[in-house]
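Complex shown without one protein chain; remaining protein chains in place.
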Amino acid sequence: MVCPKCGTSNPDVNTFCEKCGAVVSKPVPVAVAHDAAGTHEHGQAHAAHAPHHAPSGFIRKYVFSLDHKVIGIQYFFLALTAVFVGLFLSVLMRIHLVWPDAKIPGWGPIMPEQYLTLVTMHGTIMVFFVLTTAPQSGFGNYFLPIQIGAEDMAFPVLNMLSFWTTFVSFLVMLAAFFVEGGAPLGGWTFYAPLSAIPQAGPGQGLGADMWIISIAIFCVASLMGALNFITTTLDLRCKGMSMWRLPLTVWTWFITAILGLLAFGVLLAGGILLLMDRQLGTSFFVPGGLVVSGVQIKHNGGSPLLWQHLFWFFGHPEVYIAILPGMGVASQLLSTFSRKPIFGYRAMVYAIMAIGFLGFMVWGHHMFMSGMNPYSAFAFSLMTMAIGVPSAIKTFNWLGTLYRGRLRFTTPMLYAIGFVSLFVSGGLSGPFLAQPTLDIYLHDTFFVVAHFHLIMGVAAIFGIFAGTYYWFPKMFGRMMSETLGRIHFWITFVGAYAIFMPMHYIGMAGRPRRYSDIRLFEYLHSTMTVERFISIAAFIVAGAQFVFLVNFFWSLWKGEKAPDNPWDCTTLEWTTSTPPPFDNFAGKTPVVYHGPYEYSVPGAPADFVMQTDPSEVHSEGHGHD
Amino acid sequence: MGLALLVVLSLITLVSSYFFAAKTWWMPAVASTYGPAIDAQFAYTYVAMGVVFIAAQIGLGWFAWRYRDRAQKVDYSHGNLRLEATWTVLTAILFVGLNLMGQKIWAEARFQGAAPGALQVEITGMQFQWYFRYPGPDGKYAKTDPTQADASAGGEAALGLDTTDPAAKDDIVVNTLYLPVNREVDVTLRAQDVIHDFYVPALRFKQDAVPGLMIHMHFTPTQVGDYEVACAELCGLGHYRMRAMLKVVSQQDFDQWMAAKEKDKSAQ
Partner (left out) sequence: MATLNSTLKSPADVQIGGHGPDNLPPHYWGGGDGDHGGDDEAPRFYERLRRYRMGVAVGLASVVMIFVALTSAYVVRQGLGSWDDRTATYANDWKPLPLPETLLLINTVLLLASSATLEFARRNIHQQGVTAALGHIPGVATDRESSVPWLGISIILGVAFLIGQIAAWNELQHAGYFVSGNPSTSFFYVLTGVHGAHLLGGLLTLFYAALMPLLGKSLDSRRIAVDATGWYWHFMAALWLYVYALLHFVK
C-alpha cells in the first residue's frame, strides 16, 4: 500500500503509514460472530422490561444520561477541568518558591499560609479529582462494559448518580476557596490536630469543614462507582468472555474497584470522626493539654496517630487506585503496538491482584517517623519491599512484550513507553523510602515528593494521556493529530524528568516538604539553583499541556474521520462502530473466542485476531485459549 | 522514533545518574554515631537501584530502537514461565535483602532506650519555635501545666513550667540546643499544639513530636560544630521558619555553659 500523503510504501497490513502516520488502507475486515440462533442476547437489566431504547431529549441524552459512555465522558471532562485547576495551583507554587516576594497580578504576594493552601488544594484536587477519576471512572466507565461485551453497566441509574455526586463534591471543594478564612492548609493528608483545631491556622475553619464534607461526598460517589464496576465485571460478561480472557484494562478496573470498595469506607469513617472533633467537641484525635495560639483547647485524650492510621489505611490503596488503571492501559498499548501478545498474561493478572492485596498491608510506611511502635515499622517495611516484587514483574513483562515485537510508534505507544520509563524511575526510589533506616533521613523531604510525583504525577498521567490518544477515535469518531501528539509527548516526557529528577537531589540535601520559603536555612542555599531549574521546566511543561488541549478540541471538530479499528486492535471495543451505538453493539451481543492479545499469530491472514473471530488458535502451552 | 527514544532515555539516565554519583547536592557531612552506618546503607541501596535503573531505562530504549517496525517477523510468544520465576525470585531476594541489611541500624536506634548516664534533654515543639529544657543537677524535669503556658513570654513561661514544683529550680529552658560532643543524649520529644518534627540532617536524626506523647530517642553527636534544626512535619503557616540551632561543643565548654545558666537562674 502506498501512502497517499508521503508516498512511502507500506506493508499491506498497516492501517497507518510507518513514516508519516497518515491512514493508508481500509481497516482489515473484522470478524464478528453472532450467537447460533441470531437472536438478541439480553444480558442486561434495565429499568423496565422493554428492549433498550435510545434516550431522547437533551437532558436525558447529555445531562442526566444513563449511558455509561456519556457518563464516562462527563467524568473525563470533570477530570480535565480539575487537572488544569491543579496545574494552575502548582505553577503558582513554583513561582513563589523561586520568587518568594513576587506579586501575582491581581492578587499580591503569596503569603506563607496561602502557599500552604496551594499545596493542600493542589494535592487534593489532583489525587481525588484527576487520578481517581479519569483513569477509573472516565475510561473505565466508557470501556469496561464494551470490552466485556455488555450493553451498559449493571446499574445505570446508580452510575448516573455517582457522576453527579462526584460533581457536587468537586463544587464543594472549589467552594472552600471562597468561604471565610479560605481553603485549608493542612496538606492533602490533613493530619490532626492541625486539621482538628480551627484555631491552628488560617483556612482551618470553615474551609477545612468544606474539605471534609467534599471528601465525604466523594467517598460515597466512589463507593457507588466501585459497586457498579465489580457487579458489572462479574455478571455482565458476554458469552465466551471468561475472566482469563479479559483485557488487562478490565482487570485493572476490576481490582481498582475492589480497592476502592474496601478503602473509601475507612476514609469516610475517619472524616466523620474528624468532623465530630471539630464541631461536636469529641476527642478522637485531639489529646489534652493543648495550647494553640494562646487558646486552651478543651479536648482530651485523643490520638493524632489514630487519624494517621485511618487516613493511610485508605491512603495507600488510594495510590494504587491511581496507578493500576494506567498499568492496564500500558499493557494493552504495548501489546497492540508491538503486534505481540502481552508477555505473561497470567503473571500480569496475579501481579495486579498481589499489588491490590498487599496494598492494604503497607500503610504504616507513611508513619515510620510518627511515633508509632518501631517493631511495627519493621513489619510494614517488609510488606512494602514485598509489594515491589509484583511491580517489578510487571515491568519485566512490559519489556518482554517489546522484545522481538514489531513496534509502531504512534502517540499512544510513545506514552505507553514513557509510562514504563517513568514507572521505573518513580518506583526505584521506593526501596529507599521503604527502609525505615533511610526514611529517618528522607521522610518529609523532597525525595518523597520526587517519588510520588514521578509515579502519580507523571506515570499515571501518562496512562491517562495514552488512553486518551488511543481511545479518542473510538469515543469521538475522529483521529487526533499525530504531529501535535508527538510534540506534546516529547516536551512533557523530557520536561517531566527535568522537573522531578532534580527533586531527588534536593531531597538528599535535606530540603523539607511544604516549606513556603527556603531562604532562612543556610544548608539549603545551594539548592536554590535546582529550584529555579525545576520551576523553569515546570513552566515549559505546563505550557506544553495547551498543545494537548488544542489537539483535543481541534480534533473533536476537524480531526480526520476515524475508521472502526484504526489501530488494528483485537479487543471488543474495536469490533463495533465508531463511535459505538447507544447499546454498544447495535443489538448484536458479541461472542468471544480468544484471549485479548492475539497478535502476529502464525498462519493468520492478518497480524491480529479479534477476540470475536471464531477461527481456532492453537498455541503451545495453553489450555485456556 | 525508536532511535530518538533510545538516545533520549540514555541521556536522561546518564545525566540523572551523574548527579547522584557526583553527589553535587547531597547530605551534609555526617556528625553522629549512627550516621556512617546510615550512609553506608544509602550507598548499597544506590548501587543496587542504580544498576537496575540504568539497565531498565537503557534496555527500554534499546528495545524501542532494535524492534522498531522494519516489517520483521514477530516472535509470537505468550511468555516464559522459567524466566518469570527467575526474575521474581531474584527481585524478592534483592528487595528483602536490602531491607534486612538496614534493620540492624533501626533496631539499635529505636528498639532500645538510651544507656543510663546519657544526658537528658527535653525538646518541645510549638507553633513556631523549638524549646529545649535541661533538668539540671537534680536530674528531674519539673511538671508543666498547659493552663499556665504563655508563649508570648518565651522561655519557661512558654512551656507552662510549674514554678511551685521544687524540681523547677534548676530547669533550664533555652532556644538553642547545646550538646557535649561524644556523649549520648536521651531526648524526650513533645509538642504543645500540633505535630512537629525535629530534624537534624547532619546527625541523620528525625522524629515527629506528637501532642499527647512523650517520645524518647537517643543519639550521640561526634563532631563539634553548629547544625541547623528544621521542622519536618507540616505544622501551620510558620512551618518554614521553625528553625533552631544545635551547637555541639566540647564537654568542658558545655559544663561551663550549663554552670553559667544555672548561676543566672538561681540569681533570679
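For clarity, chains are labelled A and B in written order, and residue numbers in each chain start from 1.
Methods note: a residue touches a chain if its C-beta (ideal position, glycine included) is under 8 Å from a C-beta of that chain, and two chains touch if they have at least 3 such contacts.
Since we're looking at a predicted model, the values are computed, not measured.
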Practice problem: Kindly state which of the options A:98, A:206, A:276 or A:353 is in contact with the chain not pictured. | Solution: A:276
Exercise. Among A:263, A:292 or A:544, single out the residue that touches the unshown chain.
Key: A:263
Quiz prompt | Of A:54, A:104 or A:234, the one touching the omitted chain in the full complex | solution = A:234
Quiz item: Footprint of the hidden chain on subunit B, which residues?
Solution: 76, 143-146, 160, 190, 212-214
Quiz item: Of the residues in subunit A, which ones touch the absent chain?
Solution: 31, 33-37, 39, 41-43, 45, 49, 154-155, 158, 223, 226-228, 230-231, 234-245, 261-266, 268-270, 272-273, 276, 280-284, 287-289, 300-303, 306, 309-310, 313, 591, 593, 601-605, 609, 614-620, 624-625
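By definition in this document, only the chains that are shown with their structure count from here on.
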Self-check item: Touching residues (chain side subunit A, partner subunit B) in the complex
Solution: 11, 18, 111-113, 116, 185-187, 191, 193-194, 197, 200-202, 286-294, 296, 301-305, 338-347, 369-371, 374-375, 377-378, 381-382, 385-386, 388-389, 392-393, 395-397, 399-400, 402-409, 414, 417, 420-421, 424-425, 428-429, 431-432, 434-438, 440-441, 443-445, 490, 493-494, 497, 501-502, 504-506, 508-510, 512-518, 520-523, 526-527, 530, 599-602, 607, 619, 621-622
Quiz item: In the complex formed with subunit A, which residues of subunit B make contact?
Solution: 1-2, 4-5, 8-9, 12, 16, 19-20, 23-28, 38, 41-42, 45, 48-49, 52-53, 56-57, 59-60, 63-64, 67-80, 83-84, 87-88, 91-92, 95-96, 98-99, 102-103, 105-106, 109-111, 126-127, 146-147, 149-152, 160, 192-195, 197, 199, 201-202, 204-208, 210-213, 215, 228, 230-241, 243
